[in-house]
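Below are the structure tokens for one structure; questions will follow.
One chain of protein is taken out of this complex; the other chains stay put.
Read from first to last, the chains carry the letters A and B; within each, the first residue is number 1.
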Amino acid sequence: MIKKLCLVILLSCNFLFADSLYEFTNLENEKRFYNLIKEIRCPKCTSGSLASSNAPVSEDIKLKIVELIKEGKSDSEIKKYIVNRFGNEVLYDPGFDKGTYFLWIAPISILLLALTTFFFRRKI
Amino acid sequence: MLVEIAQFLTILSTGLFFLNFSFSFLFDSKDQHIANLVSKIYTHSSLLLVTSFLIYVWLAVSDNFSVLYIAQHSNSNLPIFYKITSIWSAHEGSMFLWILFLVLWGALFNFVTDNLQDLKVKSMGIISIIIVGFLLFLLLTSNPFETILPIAPANGADINPVLQDPALAIHPPFLYMGYIGFVIAFAHAIAFMIEGNSSVKWEALVRTWSIAAWVFLTIGITLGSWWAYYELGWGGYWFWDPVENVALMPWLAATAFIHSISVSSKSSSLRIWTILLSIIVFSLSLFGAFIVRSGIIDSVHSFANDPERGLYLLAFIGILIIGSMTIFSSRLSMLTSGSAIKTFSKESFISINNIFFGVLVFSTMLGILYPLIYESIYEQKISVGAPFYNAIFVPMTVLASIFLFFSVEARWQRKFVIRSLINSMSISALISGSLVFSAYKIFNITGTWELISIFAGSLIIIRYLFVIWDYLLNNKYSNPFSVIAHMGLGMLMISIALNNELSSERALNININQSDMYQGYEIKLSDLKLVNNPNHDSVQAIFTLTDPLGNNFYLKPEKRKYFARGQITTETDIYVTLLKDIYITIGDQLKDGSWIVNIQFNYFIRWIWFSAIMMSFSGIMLIVSINRAKR
Partner (left out) sequence: MKFILRMFVIILPIALISFFYLYINDDDYYPGADYRNYNLPQFELNELYSQSPISNKDIQGTYLINVWASWCITCRVEHGFLVKLSNKNIPIMGINYKDDRDDAINWINKFGDPYKLIIHDFKGSLALDMGVTGAPETFLVSNGEVLVHYRGEVNTMIWQDVFTPVINKYELFK
């Protein structure tokens, strides 16, 4: 009975075969993995990281990341691999390039501007 | 029949609210008769609307599926509680709830406030016209009273099982009470600027109302975070999702606002800030509604994508914001502040606080909008998520908390003075430094910003402990609400840092009657049970965990299949201890019959929510204290 139900749930999960777990050679790599999947978006979901998604494509990407970590790839190489296939928007970090300078620099600039204005005026 | 009555009452109340608005602005608000009339009309209009809502509740509870919305979002198999909460599970119904709260806040204010109190008539008028704006939105674009006739379905579609949860059910009401509560401050600020009377202390009138709204908002956001943690199955508590951000912005502005208003309600400083913030807070609340309901930004929370609704809301918000900013702009000269703020007086620290919160609001808004802007320019998509927000929020919060630390020493309307080098500040710094050092050496905490946050958080907590000590020993006066709330902030910073640094997780592979080890705990899959429920079937995995000391406890995560939509959900089970949560979910089953078991150790996560509760608690106590003082 349980087996039947499991089978039903299993088949409806659309995730037919998981033949490997997330296996790592050391704790450092495991931590890297769990951090990476928080920083990479699930390409199929409207919103959410790989960590928060169990969509089939998310599972595939996670397994691929495990594989790449095993092959000794660095975090940035892994991110590049996924970006090459799914686009820049799959990274939660928008990157620091001429298109995003404003994004990163504006907050601190405005803070400094406001604070200096305040210290020289002190009337508001 | 009933639904037509409800709709009729709503239409009628729309007309009456509009009448109310007209009266309050066409006639002399100082006239006793007009004041009483406006108050009465408001009361009647609100009774109509409340009755309409109550009828709607009855329609939901009595399974009236001729009403389209109820057919779409409720089901006769739901418990009564969830039939009621299904009303605000989607756009039209939640809009109705939003309006109900708007009406009720106004009604309460109407009831407890003397009709001839300054600005009452005009502000009630402003609240009325805002209500009209939303009622028209409801009736014209998002009508919850639409019917499916002549043949009503026999039963409704089941609501998303994920929505059948007590925390999630009360999370929107708390949030809405928060967003909408600021209408009182907003209406008063506008009325004040229109009246042009510079002697009225509108801030004092609305202070407790605003603090109450802030408390609701804080609790609402905390509920959302807590719910997401145990329901969504992956153990996160904040995702920087656009809709979370859109709730965070009003909260940030509101926090600045309640600080600012505490100053300007008693003195003549910070008046411009306070008015500006009252407009900004309410505008951000409306902006949030717009973003969520227009479908313009994809998010797990988004209601249906509908440009017509988006345009209406945009126009409505546009008129409101641009209108109030124009009035503000033209009245700026009237709002000249009092004397200059002394260097590093408490007032100046609150101004600095306003600046910090303002920049955080701006940064959050920038983060939300940037993907849209980038795409418009470069025709390419990007995402802006946690890395950006953390990079902005963490350093700025730390910096702001350093200012907070110094502000404890500051005086009202007086310069900053340090008498000797050895004082509570330097001792606090010393103790905090040693705490961080021991965290690093003994507990192996190595993250740079985590250590910095722990330092800043401890600075605040210890400094305030000195304040308490001073009060107990030397009877030196202190503001207890500020003490509790800010210690809450310190705890929040430390808890987030520790949670980030210490938490870990792993995906184990366990077959029945087997066990595995993680973090010194033995995890054994003891049993697999089948559970039948009225609307779902579930496989329950029973785990026996043994801690390093040999104590046993049980965790029972589930996988559920709901009948109505065939949806499969994962239910977590959590073992809560003082310092950490042990969090378990089951993943998929493998070929050999074993299960993937996701286990997480989440440290200090309850402390994060507890800090938020501390802050809310201090707000409630403050309201009680202010009201006592008034009598």
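In the analysis below, contacts are C-beta pairs under 8 Å (C-beta built on N, C-alpha and C of every residue); 3 or more make two chains touch, one makes a residue touch a chain.
Quick caveat: nothing in here was measured; it's all calculated off a predicted structure.
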| message | Can you say which of B:S199, B:S329 or B:N551 touches the chain missing from this structure? | response | B:S329
| task | Using the touch definition up top, pick the residue from B:L311, B:I418, B:M517 or B:V624 that touches the left-out chain. | result | B:L311
| request: Out of B:L276, B:A386, B:V483 or B:I510, point to the residue that touches the absent chain in the complete complex. | output: B:L276
| said: On chain B, where is the contact patch with the chain that was removed from view? | reply: 276, 283, 290, 294, 296, 307, 310-311, 314, 317-318, 321-322, 325-326, 328-329, 332-333, 369, 372-373, 376
| Touch list for chain A against the chain that is not drawn | 14, 16, 43-44, 55-57, 60-61, 64, 84-87, 121
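As a working rule, only the chains that are shown with their structure count from here on.
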| task | Measure off the straight-line distance from the CA centroid of chain A to the CA centroid of chain B, and report it in whole Å. | result | 26
| Contact footprint of chain B on chain A as seen in their complex | 1-2, 5-6, 8-10, 12-13, 15, 17-19, 21-22, 30-31, 34, 38-39, 41, 45-49, 51-52, 54, 87-95, 99-100, 103-104, 106-108, 110-111, 114-115, 118, 122-124
| Residue numbers on chain B that touch chain A, as the complex places them | 232-234, 236, 239, 241-242, 270, 272-273, 298-300, 302, 337, 340-343, 348, 351-352, 355-356, 358-359, 362-363, 366-367, 370-371, 374, 377-378, 380-388, 391-392, 396, 504-509, 528, 530, 537, 539, 559, 561, 566, 568, 570, 587-591, 596
